[in-house]
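Of the protein chains in this complex, all but one are displayed in their positions.
Let's turn to chain A:
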């Protein structure tokens, strides 16, 4: 494996008494499409939220492009990262949420240009032009002036995807991005994700319950339970011929 773009090294995380991750290790290769599956409460969201710096690890280090994410080097020692370091390393990562979290007071295009203008320092005209391309790519060219409240769930989620992509991340995180959608709207969002996977050099980590999509789209599927990787491998193997009995039990339960 080439130099990993993301590395979890001995990461542990707990919430009060609940231990969510214990000595968790994971390497993710540049451009890899990684699907994360597992039962409710197994720590899938926590994995992504740690990487987005929405949570702090209690132990261990997460590296992004070789740089520690929540820590920084000082006199040869790892110390807690300051805001500047955090923002620098975080700039490689972007995230799409289950419940979209669009900014309701901005139009679709307003949502997409906010980061590029104020974080990437892009000129407004350029940001708008790029945002239009991205909205076009997710099939929403005609909705750029709409507010989130005027859009369907599937449309809102595609705006959220465009918004995350506009930040030009190296790593994109998707946390059950179709779970809050009516079944007939799931396809359009998965299509947008497929398209990004095809057209961009980008690492993608997807927590999903769409097993068919995971099998077809991901280079690797990891099944986690109790904050540990129980089984991993190509989707065809993990999802079709799981070796671990816990994986088998999980898949039986979700596939019915």
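The rule is simple: a residue touches a chain if its C-beta (ideal position, glycine included) is under 8 Å from a C-beta of that chain, and two chains touch if they have at least 3 such contacts; residues count from 1.
Note that contacts and distances are computed from a predicted model.
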Pick from "Ectoine/hydroxyectoine ABC transporter permease subunit EhuD", "Aspartyl/glutamyl-tRNA(Asn/Gln) amidotransferase subunit B", "Electron transfer flavoprotein subunit alpha" or "RNHCP domain-containing protein" the UniProt protein name of the chain that isn't shown here. "Ectoine/hydroxyectoine ABC transporter permease subunit EhuD"
With the full complex in mind, choose from A:87, A:124, A:194 or A:252 the residue touching the hidden chain. A:87
Determine which one of A:50, A:81, A:164 or A:193 touches the chain that has been left out. A:164
Contact partner of the left-out chain, one of A:11, A:102 or A:122: A:102
What chain A residues would touch the chain not displayed? 52-54, 87, 90-91, 93-95, 97, 99, 101-105, 107, 114-115, 118-119, 147, 149-150, 163-164, 167
